[in-house]
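Moving on, here comes chain A:
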Amino acid sequence: MGELRLMKGNEVIAEAAIRCGCDAYFGYPITPQSEVMETLMARMPWEETGMVVLQAESEVAAINMMYGGASAGRKVMTSSSSPGISLMSEGISYMAGAELPGVVVNVQRGGPGLGTIQPSQADYLQATKGGGHGDYRLIVLAPSSVQEMNDFVDLAFELSFKYRNPAMILTDGVIGQMMEKVELSDFKPRWTDEEVERLNGSWAATGKKPNRERAIKTSLELVAEKQEIINQGFQAKYKKMQEEEVRYEMIHCDDAEYIIVAFGVSARISQKAVDLLREQGHKVGLFRPITLYPFPSKIINQMADKVKGFLSVEMNSGQMIEDILLAVSGKTKVDHFGRMGGVIATPGEVVDAMLTKLIGG
Partner candidate 1 sequence: MAELQLADIIKPENKVYGKSKIMTDTPLHYCYGCSHGVVHKLIAEVIEELDIQEETVGVAPVGCSVMMYNYIDIDWMEAAHGRAPAVATGYKRVNPKKYVFSYQGDGDLAAIGTAETMHAVNRGENIVMIFINNATYGMTGGQMAPTTMVGQVTSTSPYGRNVDINGYPLRITELLAMLPGAAYVTRQSVHTPANVRKCKKAIRKAFENSAKNIGTSFIEVVSTCNSGWKIDPVAANQWMEENMFPFYPLGDLKDGERDSFEQFSVQKLKK
Partner candidate 2 sequence: MAKVRGAVVVDQECCKGCNLCVVACPENVLGLHKEVNSKGYHYSHMVSPENCIGCMNCGMVCPDSCITVYRVKVPVEQD
């Protein structure tokens, strides 16, 4: 049993980073995630593990500092909230193009523009379809508890190094700000220079050695035919992710006639709605995608043969529903319920939506 604490989701991100052997955090303050860097600065991990924590001059600089640290084969991360992630999208695209690992945490707030500082899930499409320019994808993990905020930091690093692709923890202002019991991970030491050389020396810019070609971390290839081959490599990587990395949770889905699909905080609200609906005698289950990319399309497609309908519950105007519709392929009914602009849905509203849109409809 690891160390038990009562902590905020944002604080746990910081603690988990230190404990998983992260080499550097680069960030810029933005509500509702500023506690991540505040916690790190107060913890002074540079004295404990040697981890670098640096407040950058902007999100643009922060993501490019990550590009530099990741090029060295090191575990680097940043965190921000929606408007900041938009600024980082350029750098994320460059990282994906140069095949660099790294973890980006998005504690979402309502948009567009400055929007609001209240929680939201309106960056689903931005996160799962790329966000920046070019044909790329991020590995996107959606925690729905403070515990998962802890667990997914290490997992995100693991996946991002496995695929040499940036990974995003897509969370929201609720999970970031709320306090819960959490079992913290045990400390893992940071990689030594020798370990970096052994694990990542085949691609990282660790200094040109006489026995190898120089490492060039770039996303540039001007010859279209060669650039296409590079892109085909990316697509092969994403396909492998779809085959091997899909993660989800199913609650009461075995006998369900209707299924709510929800991630993050919406899944918690929906879980209560499922309980209320079951109390009323409706066979409703909850399907919670944990990886938003790769999206659990296959299992949803299989479930679509058996159930009468899916309700996508999201704190946006209906973004994940696009992936559900593709997965269901017209086999059964799919509808959406969501609140926008930072409004948090209540379980009662979800119950009503299920009754009016699917069960009664």
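Candidates were picked such that all candidates are chains of the complex that A comes from, given by their letters.
FYI, a contact is a pair of C-beta atoms (placed from the backbone, for glycine too) under 8 Å apart; a residue touches a chain by one contact, two chains touch by 3 or more; residues count from 1.
In this text, all values refer to a predicted model and were calculated from it rather than measured experimentally.
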item	value
Touching candidate - 1 or 2 - for chain A as found in this complex	1
Residues of chain A that touch candidate 1 when the two form their complex	23-24, 26, 52, 54, 56-58, 60-62, 64-72, 74, 76, 90-91, 94, 98, 205-210, 214-220
